[in-house]
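A single protein chain has been omitted from the complex, and every remaining protein chain is retained in its original position.
First chain written, first letter: the chains are A, B and C, and each begins at residue 1.
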Amino acid sequence: MPELAQTDATIRKPKIDLKMYGPAIALVILCIIGFSLNTAFLSEGNITNLLTRSAFIGIIAVGATFVITAGGIDLSVGSMAAAIAGIMIILMNALVDILGTGVLTVAVGAGCAVLLGALAGLANGLLTTKGKIEAFIVTLGTMGIFRSLVTYFADGGTLSLNFDIRGTYRPVYYDSLIGVPIPVWVFIIVAISGWFLMNRTTFGRYCTAIGSNEHVAQYSAINVNKIKTWTYVIQGLCVALATVIYVPRLGSASSSTGVLWELEAIAAVIIGGTVLKGGYGRIGGTILGALILTTIGNILNFTDLISNYLNGTMQGLIIIIAVWLQRADWGKSKD
Amino acid sequence: MPELAQTDATIRKPKIDLKMYGPAIALVILCIIGFSLNTAFLSEGNITNLLTRSAFIGIIAVGATFVITAGGIDLSVGSMAAAIAGIMIILMNALVDILGTGVLTVAVGAGCAVLLGALAGLANGLLTTKGKIEAFIVTLGTMGIFRSLVTYFADGGTLSLNFDIRGTYRPVYYDSLIGVPIPVWVFIIVAISGWFLMNRTTFGRYCTAIGSNEHVAQYSAINVNKIKTWTYVIQGLCVALATVIYVPRLGSASSSTGVLWELEAIAAVIIGGTVLKGGYGRIGGTILGALILTTIGNILNFTDLISNYLNGTMQGLIIIIAVWLQRADWGKSKD
Amino acid sequence: TAQDTIKIGVSYPTPTHAWAAGMNWHAEQAEARLEALYPDVDLILINSPDPAAQASALEDLVSIHGIDALVVLPFESEPLTDPVLNVKDSGALITVVDRGLSQPGIEDIYVAGNNPELGRISAQYMMTRLETGDNIVILRGIPTIIDNERFDAFMAEIEGSGINVLDHKHANWNRDDGFEVMQDFLSRFPDIDAVWAQDDDIAIGVVAALEQADRAGDGMFVVGGAGMKETIRGIMDGNELVPVDVLYPPSMIATAMDVTVAAFKSNGPVAGRYILGATLITQENAESFYFPDSPF
Partner (left out) sequence: MVVESPMASDGLLCADSLSKSFGTVPVLFSVSFSLRAGEVHALIGENGAGKSTLMKIMSGFHNPTSGRIIYDGKPVTLPPNGGAEALGIVLIHQELNLSEQMTVTENIFLGREIAKHGILDRPAMTARVVQLLADVGLNISPDTRISELSIAQKQMVEIAKAMSRNARVLIMDEPTAVLTEAETNILFKQVNRLRDQGVAIMFVSHKLHEVKEISDRVTVLRDGQWIGTSATSDLNLDDMARMMVGRELSDLYPPVNEPNVDADIALTVNGLHTKNITDISFELRRGEILGFSGLVGSGRTEVFEAVCGLTPMQAGTITTFGNEIRFASVAQARDAGIVYLTKDRKGRGLLLNEGMQTNLTLLALPQFANRLMLDRKKEAFALTRAVRRFDIRARDPNVRAKDMSGGNQQKLLLAKVMEADPKIVIIDEPTRGIDVGTKQQIYHFIAALAAEGVSIVVISSDMPEIIGISHRVIIMREGQIAGTVSGRDINETQIVRYAAGLNEETIHA
């Protein structure tokens, strides 16, 4: 078939996609800036802090990658985290009388948190798929609902974990295993599982197909509603997991817990190269995106060159530049 | 073509689309609830308050309808409003020395506000189209930038309008013309122009085409980047206009001005029936969406049956139900 | 009958942090107490999430409830001046709480804490414990006038004492931000002798960061502010890390409601200004500021 063979050469050219490395390059540049501002930036303590902090947004963003890849969006994650944290604290405090202040209470509390996360995600998912309401509206609604629930439970203030349980639970945030803090371990495990699920299973492939073209997915006998609902459940589970490692940090939850986490999570996902309209998801990029966002905040705390009031400007600029670096047509002249 | 003629009769049957009336029905139900809670709901004073308040979000949402119809999104509107308000106040205060405290100062200030709005929109538009960065990221970035600029100008506090100008400017919010408050007049004019632009001009048609399928638009001789950029400029103009009538209300701007307006505006647009992914925009629906959102807040101020902390829950529920009412397949059984 | 009921609107920001929640709690307590005491008094409590919403709420209090008096804790002074003026024009009695309006003479009654005083008292305490050449860091609140007043007064007071302010960052009256900003301060500055956290919520995050970094000893101390019950409990128990607190009482709203009701019920004149002090709470006097039932 000479005529078909002729296009071959053009196509087989190995395509090294420079854009793939965009987020990594952005992160390296940030680290260089941080180090030049203050060498303490690369101290072990600071790196550990950075990674641990990234864990929350990172874990949530892994879930968001699935939702967004399948063409959805979840604005409720920050409020959901606050609500789950609040309910978990109330529950653990109540369990003290029955189960004492040991590991069992913490385990039951954490188990319930995971369950709540799954249920909250399921609610978002079913309202979107069965209810046929835009994900944006559903999750904007549940965002308000979850947030006001935690305010209600806390009476507008702060819910605090019983002091004795805090002792039992504290290590989950503060302790390390082989020199790596436990939240970072959780982050690593979630990241690897997420990557595997996205790239090596039928589920990940279905998410991509649905986000890419829902009609084609449906005609390929994929149960679109089921898969979409599952992405929200996964998002809920990720939020719950993030909450479980968040609560022992300060032992409290209030109506200001997790404010704007949804935007941070979505930003991490998109900085990482996932396409907001769906159909193309990159877990690895998401992890880098979360690290980039945390690093920006960290660097701004490391210098007093910039007026405090302009933090938002710096953040905004860096986000735009980071994405621009990877989106612009660098390769055009080389093609 | 006899076969065409013969089927003709069956087809011309007027199709009444029940979903079109979804937002209107939701609004009527809300009004009934409000009236039954307190008859003062339908008092002239309250209706006037309601309409005046809806004007801000309504005007911004008209702009957002264009952006969303053409497949974009603008998260920066709330911060943009704050920044424009801040700069306008600084400018007017500075102009007092030169132009006095009369109408001229106000006019120049308002004119500059409109210019700033257009420029801010242009920046968003160019970054999205020429910069090839996702609208979500661009406007998330400019959201942070605008917000921190106003904080910076206000030195963390509040920027206040010179007291004497306030006297000149105040009527723009508080006075009425033929019994209708001036902000409502502005709202009406913006709504009608927006409707006209969307439904009766080439521009509106182009927005729909681009949101529907950018490739088809390009192949149909539409300058996609230009039209998209224009939608952001229109959004900026709408924000500026809303700001011009907002400032005399409170006479000041601070970093808390316009917080979350972006989500309210987008919610109004989508409650009104516009599709978030683009390609289908309804200005009339947007107006109703804005009224619905304001009415929910108004009704919640009417009663202390519900804990204040649960306002968010009520709002979330009502938004979800309002959209569900119009999206569910009511007609299905009749097919 | 309905006409004889005295309707008093109470408007304040939606609680989003513990101090505001304490204020809300005191307001609700006062509502129950006053309505039980005077059957003809109806208090209507409304909270709002932002200045524009509060302005709307004030309009609604007039147009729907037809209030006779307004107790208002403005979200911000400037934007709410005009809306409160409109309420006054409707003939209602005006009581302003905490944040003064930007125009004098609108309110009939003014009840407030003292923000500059809070900064000053905090600085004075710092100076009693520190010497020339000692280093402190400051964690500020949300960028607002309140924060500026506290911060400026603190800086003015500490001026010339020889104490170095290494840096100040906004921690937004929030525990998480307090924790993260303090972590970064600790990475950045090897030698910190004291922390002014301005607020008890931030102080909790600061303490957690200090403990994590093992830098809570060596005479290090943290000064918060407002009078959170857990903090006061700690002071009573002799906590060395957070040895004092500076009072900014959330109960001021209840005081304001009492005074406003009294304006209708008592014979004596009640109009005027009631400024509450920013008392330094120490182990000696802590007991009298401890309300175990309040959420704050």
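Throughout what follows, contacts are C-beta pairs under 8 Å (C-beta built on N, C-alpha and C of every residue); 3 or more make two chains touch, one makes a residue touch a chain.
Nothing here was measured: the structure is a model prediction, and the numbers come from that model.
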Of the chains that are displayed, which are in contact with the missing one across the whole complex?
-> A, B
Of A:Asn38, A:Asn93 or A:Gln218, the residue in touch with the unshown chain | A:Gln218
Given B:Asn49, B:Thr65 or B:Thr208, the correct residue touching the omitted chain is B:Thr208
Mind pulling the chain A residues that touch the left-out chain?
-> 1-8, 10-12, 200-203, 205-206, 208-209, 212-213, 215-222, 279-280, 335
Would you write out the residues of chain B that touch the absent chain, in ascending order?
-> 1, 3-4, 7-8, 10-11, 13, 15, 200-203, 205-206, 208-209, 212-213, 215-223, 279-280, 335
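Note that in this section only the chains that are shown with their structure count from here on.
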Dist(centroid_CA(chain A), centroid_CA(chain B)) in Å evaluates to 30
Junction residues of chain C - those touching two or more other chains | 14-15, 143
Multi-chain contact sites of chain B, meaning residues that touch two or more partners = 151, 155-156, 309, 311
What residues of chain B sit close enough to touch chain A in their complex?
-> 75, 127, 131-134, 136-138, 140-145, 147-149, 151-152, 155-156, 263, 266-267, 270-271, 275-277, 307, 309-313, 315-317, 319-320, 323-324, 327-329
Inside the complex, what are the residues of chain C that reach chain A?
-> 14-18, 20-22, 24-25, 140, 143, 167-170, 174-176, 179-181, 183-188, 201, 204-205, 208, 212-213, 230, 295-296
Residue ranges of chain C in contact with chain B within the complex | 14-15, 44-47, 50-53, 55-57, 59-61, 63-65, 75-83, 102-103, 142-145, 147-148
